[in-house]
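Only a single protein chain was left out; the remaining protein chains are all shown in position.
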Amino acid sequence: MDLSEQAENIKRISGVDTKKCLRCGKCTASCPNYEDMEYHPHQFVYFIENGYLDRLLKSDAAFRCMTCFACVERCPRDVKPAKLIEAVRLTLVRQKDSNRLKPYDIIENLNADLPQQAIVSAMRKYTK
Amino acid sequence: MQRIGVFICWCGSNIAATVDVKKVAAAALNEPGVVFSADYQYMCSASGQGLVKDAIREKGLTGVVVCSCSPRMHEATFRKAAESCGLNPYMVEIANIREHCSWIHKDVAEGTEKAVILMRAAVAKVNLNQSLVAGKSDVVKRALVIGGGIAGIQTALDIAEAGYEVDIVEKKPTIGGKMAQLDKTFPTLDCSACILTPKMVDAAAHDKIKIYSYSEVESVSGFVGNFTAKIRKKARFVKEDLCTGCGLCTEKCPSRKTPNEFNEGMNTRSAIYIPFAQAVPKYAVIDPAACLHFKTGKCGLCERTCDAKAVDYNQKDETIERKYGAIVVATGYNVIKLDNFGEYGYTENPDVITSLELERIMNAAGPTGGALLRPSDKTHPQKIVFVQCVGSRGQRPCDKPYCSKICCMYTAKHAMLIREKYPDTEVYVFYIDVRTPGKNFEEFYRRAVEQYGVHYVKGQVGKVAENAGKLRVYGSDLLMNEQIVIDADLVVLAAAIEPDESAKKIATMLTTGIDTNNFLTEAHPKLRPVESATAGIFLSGVCQGPKDIPETVSQASAAAVKVIGLLAKDQITCNPCVARSDELLCNGCSSCEKVCPYGAITYIDKEVNDHGKREVRRIASVNEAVCQGCGACTVACPSGAMDLKGFTNKQIMAEVDAICR
Partner (left out) sequence: MSVEHESFKPTIVAFCCNWCSYAGADLAGSGRMQYPANVKIIKVPCSCRVNPTFVLRAFQRGADGVIMCGCHPGDCHYSTGNYYTRRRMTMLFDFLDFLGIERGRTRVEWVSAAEGARFASVMNDFVKNVTELGPNRKITDLRTKPEHKEGE
């Protein structure tokens, strides 16, 4: 799959119509994990719309998104950036050997305060 | 049987070059009912028309077919000619053999064949034509303006100046509308009240204008030129003929805790009140929900205070019925409710305000006497953040999809005024786009940036949260590609505007169109912007779409001109090609009533004579003055009772048959 096909695929699996974006930046303004992300929600939308997907795929920004859905909630145009980020993440983990979480990593990170559900959802989020 | 004459025009060589006109004329004589045919170089010329007229007289024609250019061009010409020699104009039909034949075909044989067929269809139609007489109805020379804001006032003044009576119905106790609440107006920064209040006074003083304040239109019936409106005059509990507007009662009133609507609830008013000092008409009004007399039966202080004996606790709502020739809707707008915009914290934090509230704060007659003070602690804000497009241009359920149009400009105005009056204040404006289409608008906005040093930030605010007595604003600066955080003292939201909630009710009442955003729809978006689709109903101001004051005033005057044009006529000629219901076939199902966009069809109980059987039936009745002749009802009618004069089922069938023959 070339990049434009991949971009189309990301739009398809996320169900996001990037053309609806008003370029207001409210998603990025709302993002609580702004500092941590190399690229910000509005850039995901803009890059995928305009053919700069490669930058997103080379960055780990998609894995820094906490999926809090603040951007989805606040977006006045109902663009749903978090879903787009989720799709980028999926595209990355579906590539060969791209699992971001190995079962044996979990043991090191286990701690009493961590709910089991978090481990399950992390497995879902970071592995194929 | 008709006696039809067929006249084929050469149109110089425009038709004759591609259509063998002699052949068409000869073919016409084979058609049923045709007794005469002729061809001529220019049928629309005086001598060509003479040919038609002579034939009508000499051959005793009962129908005429002119094969010429488009009926949009010369149908009226030939109908007039026919009328001048006693033939009903609606017995004339045009076969369009120029635009629809000679001009688009090159082959003479092909063109001639098509022209013959088009002629045949027209002859088939004329064979079934019937004389139609255009109805006339009288025009009541008085106009009703619903809404007394700047749009309604301007419309009323213009109509009254032309010498016609106008009634303004305003639901609030005073006219003036939103403009009365504004401080300054862009782009000239002149004081809103200074330019509006003289107009309010003019309206009140004009002998042709009658103001029904604190009143609402209950129902409207009738049609263009002849509407009847029921107006409910709500009880003010103050006699308008006695009240002098001195305001003594409002000072004495012990109930003083009601939020003041005029100041957007930022201070309080008494139970008996005059909305503001320049109110027109300046009569007091009692709010029974707040008045102690109405709640406990005890007080009565205002009654005792009033020297003019104007207070009357027993006043009742009054319904007035008046006749009007035309109605102008000028119901205006409101700022949307911001309850669903949790991210800005408007409901939680008193220092997050709307622009209309800021307008009142900055107004010398406002709650702070014109001093820029935070609502929470009455201190002077050092850092102010303006947020644009709050609820505009969005697609969430709480958003409006349209641009509210006025916000960019009034925000520039506010920013500029604040920077001028308090140069120590820092002002940030978060914008998505700055839209300044209008005379001197862009220059005005640039002045705010260049001369007054207002910080314009491209990006939207994501969140406003309280933080140690300040408001922490999280916004994005898209040009820097950064999230920025500002600790502000005051946040001003440019909330979207929406049509007043009464617009929907009034549109239903007047059977005029309304769009998905509850704006009333104009008859044509470009060419008929102040008329509604319903004849005799006109639109003025924001009820039709977001507008600033200059635009509103021009539309108001335009609507007035349309009204004057209508009222200047003694009678209106109706289009005779209207729907007609066959009372014997009508089964009273109401299908036609539902599809009629004009509310022209009503159901009546009428005694009919069905082949000797007399009985009362519920049947459709078409108001010919209201019907516009679209024909939607004819197709909806399951029993075939409804037909359209001039385009009857039989006529169209005959045309189809003639074409397919």
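Lettered A and B in written order, each chain numbered from 1.
We adopt the following convention: a residue touches a chain if its C-beta (ideal position, glycine included) is under 8 Å from a C-beta of that chain, and two chains touch if they have at least 3 such contacts.
For clarity, every value in this text was computed on a predicted model and none was experimentally measured.
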Neighbouring displayed chains - absent chain, whole complex: B
Hidden-chain contact residue, picked from the options B:Ile8, B:Ala38, B:Ile117 or B:Ile146: B:Ile117
Residue among B:Thr521, B:Ser621 or B:Ser639 touching the omitted chain: B:Thr521
Selected from B:Lys22, B:Lys59 or B:Arg72 as touching the chain missing from the view: B:Arg72
Subunit B, residues in touch with the chain not shown (by the definition above): 70-72, 96, 98-101, 103-107, 110-111, 113-114, 117-118, 121, 513, 521, 524-525, 533, 577, 595, 597, 628-632, 634-636, 644, 647, 649, 652-653, 655-657, 659-661
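Note that in this section only the chains that are shown with their structure count from here on.
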Euclidean distance of C-alpha centroids - subunit A vs subunit B, Å: 47
Interfacial residue positions of subunit A with respect to subunit B in the complex: 20, 22-31, 34, 40, 42-43, 70, 73-78
Of subunit B, residues touching subunit A in the complex: 343, 389, 393-396, 399, 432, 458-463, 474-478, 481, 483
